[in-house]
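After the structure tokens below, expect a handful of questions from me.
With one protein chain held back, the other chains of the complex are shown just where they sit.
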Amino acid sequence: MSKSVWERMMDVDRRVIYLLVFILIMWPLVQPMGLPVPIASITKSVYDAVEAVPDGGMILFSADHGFASIGENGPQLWGFMQQVFDLQARKPGIRIIFFGFWMEGTLITDTYLKNLGKGRADPNYGKTYANLGWIPLAETGMAVWAADIHRTSAKDMYGNDIGTLPLMKDLKTLKDIVDKYPHVLFITVESGTPGLPEFLRQWQEPYNIRKIVVACTAVSTPGMMPYVGTGQIIGVVDGLSGAAQYEVLIRKPGEASAGTDALSMTHFLVIAFVVIGNIGYFAMKGRKVS
Amino acid sequence: MAWYKRMEIPIAITTVFALYMIFEYFFNVPALKPVTSSLLVFVEIMGVFALGLGFISILMVHVPNIRKKRLYWPYSIPLLILMFFLTIIGLPTWAPTPPKEYGTSLWILGYLHPWFQFLYLNVIVPADATIFSLLAFFIASAAYRAFRARTKEAAALLLAGVLMLLKNAPLGTAIWMGFADIGTWLIGIPNMACMRGITIGIALGTIAIGIRTLIGRETGYFRGGG
Amino acid sequence: MPEIEVIFASWVAALLTLAVFSFIYKENPWFRFVEHLYIGGTIGYNMAFNIDWLVKNAFIPVFVKGQYYEYVLAFILGLLWYCRFSKRFFWLWRFPLSIMVGTGIGLAMRTVVMAQFIEQIRGTMLPLVGVPIWDPKRVAGSSLINNILIILMVIGTVSYFYFTVERKGAFKIGAEIGKWTIMLGLGAGFGNTVMARMSLAISRIGFLVKPEQQIAFLILAIVILGTIGYTSWTEKKKAA
Partner (left out) sequence: MLVSGRVAQFVMLLVLCAAVVLFIERARRGKLPWIRKVTGLDAIGEAVGRATEMGRPVICSHGIATMRESTYGPQTIAGMAVLSYVARLCAKYGTRLIVPVRQVEVHPIACELVRTAYVAEGKPELYKEEDIRFLSPFQFGYSAGYIGIMDREKVAANIMVGAYWAEALQLCEAGFRVGAIQVGGTAMTAQLPFFITAADYCLIGEEIYAAGAYLSKDPLQLGTVAGQDIGKFVCTALIIIGVIVLLATGKNWISIWLGL
């Protein structure tokens, strides 16, 4: 006996679903469709906060994520990095310090610096920006680093003595940074622990760093919302869709923008299958009763 | 059985160390601070020593596999080869003149060996990321299968799930901005409250299981089957 | 012309990616191969990394620099694990384990009360006056409706799990609220995770369809699909 349409709707072979997911991800990546990307206010406030850094301000840039979440965190990091260097080109007094409390995150930062033509070989390295690399020991590391930068990050990412970098020479503690630069913005791109709660405990309260923006994976966003509510952080770039919005804001469409089409398509595919399954289910139920 | 082989001794050790950790946290005894940090490194070192157990266990499964030509035995070969290869070239070795990019440390780290790096970046990382990404397919089929309004409760689950999908898809919020608000509310209120309620229960469960372990009655620890 | 090494690397990575993806069709020799290769690789990787950690953080301080002599005790205790394989000294392996579990249980019991109990309770004692009845600008922010809902939902979820109290009267109402909260909350949690998981696949498939990768992708996809098709065909024939 062959199956009725309703039964088929209720019992779609999972391979069909898998194949459609694969196609709907691949197709927009090859042939972008340019579906609309509405900007959430929470993303816009992050963008505005970065743009608002004045000439002579300081940006602390922490990459706290691993390779596993690079699909989401990678475009976020890339967006921020393009923006801060653009900003520095417009306002030459801005100084940037890169570091990270996850080892893999700092490797990714380094790759992106290279892609931007920055990093070790750049003559400006050490003068207008520095890359301190990985700081171990998670939350303890945050506390120790803030109290004594030159001991915890004795060498930068490239093995230079941190004291030889003109930018870092006089910045011995986080307090020095806060005292020397009136406007300190802290950017963290993160996917877990250690992450924002640790920064709030170790840095925000003791050193009074008020301007914090966060980019995180969609799974961690709900955990960030309370801090936005209390004003402890300015805003959140939420997962891949947040990264895509950010690319629209900085007018540099990239990986995330290409990915959003795929994101929209697959989400609607899942919804479509849920609807199909339920139609089939209710039709069958109606039949059984009659 | 000799007295020193009795199960009570390890259990007593467990209890002593657990009580020490609790005491050290709540009572301000400065002399204990270095002891505790040493103890934590101790535990870390002992954990690392256990690694060889895994290695041996793998050998115990896969060497007989190959020798007795069990089903799927050929697959044990690449496993063993890569395992030995990475372990051996990854061992720290002494380099009199370390390459500059490895920093100035005299110990050139085995895992910075170019072959090791090559295998890590081109075998382990892509395989890891791709196995992780299988979840994209699985989550779609799981949603199709599970989001079905069989009961009122299942309908609530379905509704919340679909509304979240509409919030997260850029196209969803492009259709109606309200989806963003609904999604934010669902995550901010019911999801948070549910997680909080469950977390409170988990705290109580942890204490109960802790006490059972301390008095040596926990089935999951040493007392198995008994 | 890129270096031969780069091309080789990208083919290897593409092969592994496709072989893993082939699992979604069915379990097959390609997946089995990658699974085993990967497991071997991760164990080797882990061994190398941890031995390095041990050398740098324990052996060098003790044997080269002459600090922290107490770690020698940890080395001895660590070696006791291997008594597991001896008939005579079998019982000794329980000592390192009992120290480890003891510290772990202690750590759990001392932190769980604040983080998972008191903080959660404090977060639920929400104000019912001095907040707007409903804040349309911040739908999940503090408002009278939300606060009442949170208080009820948290208490409800907690009471859903009572083990020794029968669900009657107030407990029944509580458990009922709890049930609906759990359903809404977990449904939302499920839906919210879809984006993260899709992003993973987007990044992997994005890797495959990069212009320089497309040839490898097409050729390897044909090879893998071909072999899977062939093996399932022969299996079917055998079965028939």
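Chains here go by letter, A, B and C, matching the order in which they are written, and residues are numbered from 1 within each.
We take it that a contact is a pair of C-beta atoms (placed from the backbone, for glycine too) under 8 Å apart; a residue touches a chain by one contact, two chains touch by 3 or more.
None of these values were measured; they are calculated from a predicted model.
Note that of C:Trp11, C:Phe75 or C:Phe161, the residue touching the chain absent from this view is C:Phe161.
Of the options C:Glu27, C:Glu70 or C:Glu212, the residue whose C-beta touches the omitted chain is C:Glu27. Among C:Ala9, C:Val55, C:Leu79 or C:Ile151, only C:Ile151 touches the chain that is left out of the view.
Contact between subunit C and the absent chain runs through residues 20, 23, 27, 31-32, 34-35, 38-39, 42-43, 45-46, 81, 84, 93, 97, 100-101, 103-105, 107-114, 116-118, 121-122, 124-130, 151, 154-155, 158-159, 161-167, 182, 186-187, 189-190, 193.
Of the residues in subunit B, those that touch the hidden partner chain are 22, 25-28, 43, 47, 50-51, 53-54, 57-58, 60-61, 64, 72, 124, 127-128, 131-132, 134-135, 138-139, 141-143, 145-147, 157, 195, 198-213, 215, 217-222, 224-226.
We take it that only the chains that are shown with their structure count from here on.
Across the assembly, the chain pair joined by the most C-beta contact pairs is B-C.
Distance from each chain's C-alpha mean to the overall C-alpha mean is smallest for C. Annotation: 23 Å between the Cα-based centres of subunit A and subunit B.
Chain contacts: subunit A has residues 18, 21-22, 25, 68, 70-71, 218, 221-222, 225, 239, 241, 263, 266-267, 270 touching two or more partner chains.
Contact of a single residue of subunit C with at least two other chains is seen at positions 21, 24, 140-141, 192-195, 198, 200-204. Against subunit C, in their complex, subunit B makes its touches with residues 4-5, 7, 10-11, 13-22, 25-26, 38-43, 45-56, 58, 72, 75-76, 78-87, 89-92, 107, 109-111, 116, 118-140, 143, 153-154, 156-165, 167-169, 181-204, 206-207, 210, 213-214, 221-222. For subunit C in complex with subunit A, the touching residues are 21, 24-25, 138, 140-142, 192-196, 198-206, 208-209. Only residues 100-101, 103-104, 125, 128-129, 132-133, 136-137, 139-141, 143-145, 147-150, 158, 161-162, 165-166, 168-174, 177, 180, 184, 187-188, 191-192 of subunit B touch subunit A when the two sit together in their complex.
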